[in-house]
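Heads up, one of the protein chains got dropped from this complex, but the rest are sitting where they should.
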Amino acid sequence: MFTTLATGIKPESLDQVAPFLYLIFAGITVFSAWMIVISQNIVRMAMYLLFTLGGVAGLYFLMNAEFLAAIQLIVYAGGTLILIVFGVMLTSKNPFMRLHTYLWERFVAVGLGALLAMLTTIALVNTPIKQSASDQMVNHDIHTIGSTLLGPFLVPFEVAAVLLLVVMIGAAFMARSRA
Amino acid sequence: MHTLITLAQLTAVEADQETVRKLLVWATLLPLVSSIMVLFLGTRYLKKQAGTFACVVMGISFACAILAAFKFTSGNMESFTWKIPWIPIYMGKDGASWLYLGLFCDQLTVALMAMVTGISLLVHIYSVGYMEGDKRYERFFCYLSAFTFSMLGIVTANGLMQLFVFWELVGLTSYLLIGFWFEKKGPQLACKKAFVMNRVGDTGFLIGFGILFVQLGGKVLVPAADGSMFDAIAAELGGKAAIMEHPPMWLTVAGICLFFGAIGKSAQFPLHTWLPDAMEGPTPVSSIVHSATMVAAGVYLTARIFPILTPAAHLFVCIIGLITLVMASMMAMVMTDIKRVLAYSTLSQLGYMILGVGSGAYIFALFHLITHAFFKCCLFQCSGSVINMAHHQQDMRYYGGLAKKMPLTALAYGICTLTISGIGIGSFSIFSGFYSKDGIILGTYNYAHELGGLGSLFFWGPVIVAYITPFYMARSFALTFLGKPRDQHLYDHVKEAPKTMVVPQLILALCAIISVPWLLPWEQMIEVTRETLVNKNVTWIQGIPTHAEHHHIALPLLFGLAGALMLAVGIWMYKDGFGKAEYLLKKVPGLKLLYTWALNKFYFDHLYDVFFVKMTKCFAAICNFIDKWGFDGLVNVAGHWTKGLAWFTGAFDNKVVDGLVNGAANSARAGGQALRTTQPGRIRVYVSLLFVGLVIALMFAMTLVTG
Amino acid sequence: MTTLALFEPGLYHLVGVSIALLAAGVAVILTKRNAVGILMGVELILNAAGINFVAFNNYVWDNAMDGQMFTLFIIVLAAAEAAVALAIFLNFYNNFDTINVDQADELQG
Partner (left out) sequence: MLLSDPQWLPQLLADLKLVMPEVILVVTMCMVLIVPFFKKGNVVLPVFVSMFGLLMALLYTQGIHLGVMDADRTGQVFTNTLAIDPFSSFFKTMLMIFAMLIIVQWTLFGREKTHALDAPDFLCLLLGATFGMCLMASANNLIMIFIATESASIPSYALAGFRKKNRMATEGSLKYVLFGSVSSAVMIYGMSMIYGVSGSLQLSHIAGSINQMGMTPLMVVGLVGMFAGFAFKLSAVPMHFWCPDVFEGAPTEVTTFLSVASKSAAVCMLARVMQNLGTIVIDEQVLIGIALGVGALGAVTATWGNLVALHQTNLKRLLAYSSISHAGYMIMGCAVLLLVDPKLILSALLFYVLVYMFMNLGAFTIAAVFERQLGTLNISDYAGLLKKSPVLAILLIVFMLSLFGMPGLGGFMGKLFLGVGLVKAGTLGTVLLGVLLLNTLFSLWYYLRPCYFMVFATPDTQKQLPVIQPLRPALWAILAVCCIMLLWTGLLPAITSDIAQDNGRMIVSSAKRQIALESEHTSTVPKRVVFTVAQ
């Protein structure tokens, strides 16, 4: 797996373990996602979220998106999640504070989620998507990624930079103590 | 070289057109500007100078109009249209894609512009004196200028839509003016009446407009390239000759409906009752509304729609004109209120004009419109001066011998009396009224001859009224200015009116004299309009009636002398008050009955009261009954549904969310398990509704796709 | 081995995970009363979308990198959004002395 990251070549052995890896990562992801639903403790939720994000990163690895997986781990799990945990800590007198919800609410929520999932699944199943085995597959190496970012995705890339600046200003303003 | 000269001439004409156009636009817009400025600056900055300010602006406007008239006539210019795109509308292939704003200019336009602005200027000046000391002095000038603007808008309008906008504006501003003293009951009722009567007429106008629109499509919205919009419509239908020969039914109906607008504005027979009541407004208002502007609008419209009138419509117009003419003149004979006499006289003269247009004496009707504007405005102003000096006593029974006290006013009044009477010798007179009225009567002779049989009424009616007119005018003059004072107290207090009031009167009287065809070119100016009509193969109207030619000397002689005769009779009868008239009333059988009828305005107000007001009330009562017992439930249900729907959606954001909160809280409390802090909240409800909406939309869309 | 072949990761496997994440995210958003919790739900949905993008890119439209790029921007935007959101939560907490979103009910009607 890590060799893939380094060389960009998929070793034979990975193909054999792919089902296992898929099961593991998907399992972790889905399980901890639903644990977030069930959990009533905000810190635990953050913890489960970390597992979910990690699992998703694993799935990215599995899908030949190694760069993304790394970013997911660094930025999402490493940055955003820490931010969230900070948020949790700063906004509660007691970090293990519980805010209960009623059972019926949870049923409604899960019901709505399930309904949405069901509808999406129906749509997915009814849509013919031909999976490609195309020969002109793009090389997913870091060079291509960089060149794509500065090519077709130049504007979004720069806009994202500006956005981050604005966000920084906004967040700093909102969070600082001066009235 | 020759080409160059032609080119230069062409460009000169072009430039002239441009100048005329600009002058007319300025003349039209200046009153509006003055109105707005007086409205906003009046109470704070202009104060008592508001009147002067409005007069000055109006003066500039008048100067522009006169200049335009001179340029137009001296340059022998063709009529032209100017338009700028106003509102984009997309009516499909055959029709317009724009509503245009702009002006149409021909001889009639410039003549009327000059007349309206001139009279409006004089009325403005007169009002400075008349309205002095009124607590809403500035506001009056604001309304007056706005009114003038609306009228000018009608005159310059180049499309039906624009015409209608200004048509309504005139109605609105006249409502404001008539009800200017709204603290009093009389003006309140009068302005309401004027407004309602005008709306009745306007409904007809709109229906006519609608018929044209349905039949001809979007074309009726677009001003013609040259010629007025009705000329264009007539050309579309094959010209006036074709219309006269094979008129389609709908065109007749449309013409009559459009004419209904004129009936309302010009106070013709069925809708005439508002005009005498409108005397409740300040006298300057009467003098402008009933001479140059509002009532003139109706005649103007009739003249403009003339090209599309069918024979049946002509007949209809004539009948309306004749009825108004005769009826109003009889009423004018018996009124004792000085302004009412003038009001009914106005009605009668308007009847002349309408009859003139309808019978084809098109030019003379319009000429009469202009001469009448001068002398009637003057008469009203004189009466206003008298009333103002006589402490708002309007009843002539208390007047008498005022000529000594107010010589100048009496002079002006006298001149105008002579003018309206149409005094003349042979075919010559120094009073303009003689020419205009004569022309109309000759025109009706022609029409009557063509119709034959009962149609001769169209000739004899105006002739008889031509005898009545001098009589009642002489009556009012004699009662007011001659003889001995009947109310000594009033007489003692009367003195000559201030200069600002007298000068306009004298100017107007002068205008009434010098408007004779051999001095001022009014008639010729309108003549050209007629010529353009003639050029468009309208052989039917020839202006000077062909059949009357052999009587060309006899008829005018008849009227001119008759006028003098009746004038003398009137003065002799009423010089010393009502004695002789009452004696006559007792002696002559049947006269008493006629007198009572006329005095009660032929019971029209009663008739309307019974027929419309009472019947409407009755109908309303019936409806109410049915409603109570039949539809009530239905209506209520519908009402409740609407209310319920509004409540529901309001409640959904408001109550259901709250209800959800409260309900959950209540159930929680009932369950005894929850803390106050565990109350479900609003954002989450919002978000759940978001997802519910999403799911519903998804289901909806998926069913749509998969079937 | 046949059982394992069933789990040979393909498009539907990944999209399935994504749909499960979506459902979980919706459920989290709707059940949590802690504002931060709701934010976590949003992160879940964003991750679901990311998986979708990458999966479609990898298994269906593999002649370009559009999907992966989109996921990259999702990650960036998630971070940005979280930063502002948390600052606002903090502010809310300072004013209302709680992080319970149900307490925010003064504006209504």
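Labels for the chains are A, B and C, by order of writing; each one numbers its residues from 1.
Following the convention adopted for this analysis, contacts are C-beta pairs under 8 Å (C-beta built on N, C-alpha and C of every residue); 3 or more make two chains touch, one makes a residue touch a chain.
All values derive from a computational prediction rather than experimental measurement.
K.L.:
Who does the absent chain touch among those shown?
P.N.:
If we consider the entire complex, the absent chain touches A, B, C.
K.L.:
Spell out, residue by residue, where the missing chain touches chain C.
P.N.:
Contact residues on chain C toward the absent chain are 15, 18, 22, 25, 29, 35, 38-39, 41-42, 45-46, 48-50, 52-53, 55-57, 60-61, 66-67, 69-70, 73-74, 77, 80-81, 84-85, 87-89, 91-92, 94-96, 101, 104, 106-109.
K.L.:
Suppose we count only contacts with the excluded chain; which residues of chain A make the list?
P.N.:
Contact residues on chain A toward the absent chain are 119-120, 122-124, 126-129, 146-148, 150-156, 159-160, 162-163, 165-167, 169-174, 178-179.
K.L.:
In the complete complex, which positions of chain B touch the hidden chain?
P.N.:
84-90, 92, 98, 101, 645-646, 649-650, 652-654, 682-683, 686-687, 689-690, 692-694, 697-698, 700-702, 704-706
Just so we're on the same page, only the chains that are shown with their structure count from here on.
K.L.:
Which integer distance in Å separates the CA centroid of chain A from that of chain B?
P.N.:
Taking the mean C-alpha position of each chain, the two centres sit 77 Å apart.
K.L.:
Per the centroid of Cα atoms for each chain, what is the distance between chain A and chain C, given in Å?
P.N.:
One centre to the other, that is 7 Å.
K.L.:
Show the residues in chain A shared as contacts by 2 or more other chains, in ascending order.
P.N.:
99-101, 105, 108-109, 112, 116
K.L.:
Touching at least two other chains at once: which residues of chain B meet that condition?
P.N.:
677-678, 680, 688, 691
K.L.:
Taking the complex as given, what residues does chain A use to touch chain C?
P.N.:
Those residues of chain A that touch chain C are 18-23, 26, 29-30, 33-34, 36-37, 42, 45-46, 49, 52-53, 56, 59-60, 62-65, 67-68, 71-72, 75-76, 79-80, 83-84, 86-88, 90-92, 97, 99-101, 105-106, 108-110, 112-114, 116-117, 120-121, 124, 129-132, 134, 136-138, 140, 144-145, 148-149, 153, 156, 160, 163-164, 167-168, 170-175.
K.L.:
Touching residues of chain A toward chain B in the complex: what are they?
P.N.:
Against chain B, the touching part of chain A is residues 99-102, 105, 108-109, 112, 115-116, 119, 122-123, 126.
K.L.:
Touching chain A in the complex: which residues of chain B?
P.N.:
Touching chain A: residues 664, 668, 677-678, 680, 688, 691-692, 694-695, 698-699, 702, 706 of chain B.
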